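Removed: one protein chain of the complex. Kept in place: all other protein chains.
Right, chain A next:
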Amino acid sequence: MDGSAHPVARHPLDAHAPDVVRVLRDDGTLDPANDPGLRSDEVLTLYRAMVRARLLDERLVLLQRQGRIGFHIGCKGEEASILGSAFAMRQNDWIFPCYREFAAALWRGMPLQRYVDNMFGNTNDPVKGRQMPDHYTWKTGKFGSVSSPIGTQITQAVGFAWAAKIRKEDAAVLVYFGDGATSSNEFHNGMNFAGVFKAPTVFFCRNNGWAISVPTERQTASETFAQKGIAYGVPGVRCDGNDLFAVVKVTRDAVARAARGEGPTIIEALTYRLEGHSTSDDPKAYRPEAGLDSWRRLDPIPRLRRYIERTTGWTDAQDKELEAELDAELKAAIAVAEKTALPALESMFEDVFGELPWHLQEQRDELLRGPRAKGHGH
C-alpha cells in the first residue's frame, strides 16, 4: 500500500510514519526519546488489565452466542489505546466514554461483578437493566454514562471540563470516540467549543479503521484525524495506539497541557478493531480476512508481552496462571449475575423524573395490576 489513494487507510504503515509517536520497538525495547518511564509494577498491572479485557471480550462473545446475554461490544485489538489513556489520567480527572471502553471503567474501579451484572441487565446492574449490555456507568470512579448515539458524549465532556475551568478546579476530561464519530455534529461542536473556551479536554480518537462496515476513507478526505484539530486551534498528535507506552506518553502530555490551562488536545490513536463492530455484526461481509494479518502482527498484547518478558522474565506459565485466575473470577461473576433477580417491575418508572408524577403513577399501577406482575423476577 503506497497510501496515495486513501492516505488514512494505510495506517499499519502509518505506525512507522515520522509524526506518529511510537515508543515500544519490535524487539521489546523502548525508545528513550518518548519513554513515559513506567515502573515495572505499573506495566504488569496494565498488562494484566489488557489480558483481562481480551479474555472478557472472548468469553462475552461466547456467552452471547449461547443466548445467555443479548449483546456485547468489545475492544479486541484496542486494549493498549483504552488502558494506556485511562492509566494516564489523574485521579481528579474524569472519563467520558463511547461504548467500547469497559476496560477503562474497570480500570477506574467498577467491580467486575457490576460489569457482568450489566451484561445480564439484572437488579444489581449499575443502570438497573434499563440499557443494553455495555451501556454502564460508574460515577464513583469519575466515569460517565454510556449511550448509543454517536458523538453525543463529546460536547458533554467539553461542557464538563469547561465547568471545572469556570469553577477553577483542577480536573481534565478524557473523552473517547471512534473514527466514525469525527463525522458527527458533536465532534465539530465539541472541538469548536473546546478550542474557543480552552476547555481542559483530551479528545481521544480510537482510529480503529472501521465504523461498523465503513472504512476510514469514507469518513474523511483529511490525511489524518489528528489534523482536524488545526481548524479548531486544537493541537493534534498521532500515536501508535497498539503501543501502551506511546499512548501513555501522548495522553500524559495532553493532560499536562490541559492542567496548565492551555486547553484541549486531540489524540489520534492508530489501532485496529480485530473483531466485528459488535456481536450483531459479521465483518466477513465487508472485510477480507487476508488484510487482518498485518494488524494481528501489531496486536498490542503480544507486543507488550515481549517487553515484560525481556524486563521481568515473564513466562508462559505465568500467562497460563493469569488466564486461569481471570477465568475463574469471570465464571464466578457470571454465576452470581445469572442468579440475581431481574429488576422489579416498578423500577421501570423510577428515575424518569426526580419524583414520580401522576401519569407515571397511573401507568405503573396499571402494569402492577396486570397478569404478568405476579411472579416477576424469577
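Please note the rule applied: contacts are C-beta pairs under 8 Å (C-beta built on N, C-alpha and C of every residue); 3 or more make two chains touch, one makes a residue touch a chain; residues count from 1.
Here is the rule we use: contacts and distances are computed from a predicted model.
K.L.:
Under which of the names "Alpha-ketoacid dehydrogenase subunit beta", "ABC transporter ATP-binding protein", "Menaquinol:cytochrome c reductase cytochrome b subunit" or "Peptide/nickel transport system permease protein" is the non-displayed chain listed in UniProt?
P.N.:
Going by its UniProt entry, the chain not pictured is "Alpha-ketoacid dehydrogenase subunit beta".
K.L.:
Of A:N192, A:S294 or A:T312, which residue touches the hidden chain?
P.N.:
Per the contact definition at the top, the residue touching the missing chain is A:N192.
K.L.:
Pick out which of A:L30, A:A53, A:C98 or A:A157 touches the chain that's been left out of the picture.
P.N.:
A:A157
K.L.:
Tell me which of A:D170, A:D351 or A:D365 is the one touching the absent chain.
P.N.:
Of these options, the touching residue for the absent chain is A:D351.
K.L.:
Applying the definition given at the start, please give the residues of chain A touching the unseen chain.
P.N.:
Given the touch definition above, chain A has residues 125-128, 130-131, 135, 137-139, 144-145, 147, 149, 152, 154-164, 166-167, 185-186, 188-190, 192-193, 196, 350-355, 357-359 touching the missing chain.
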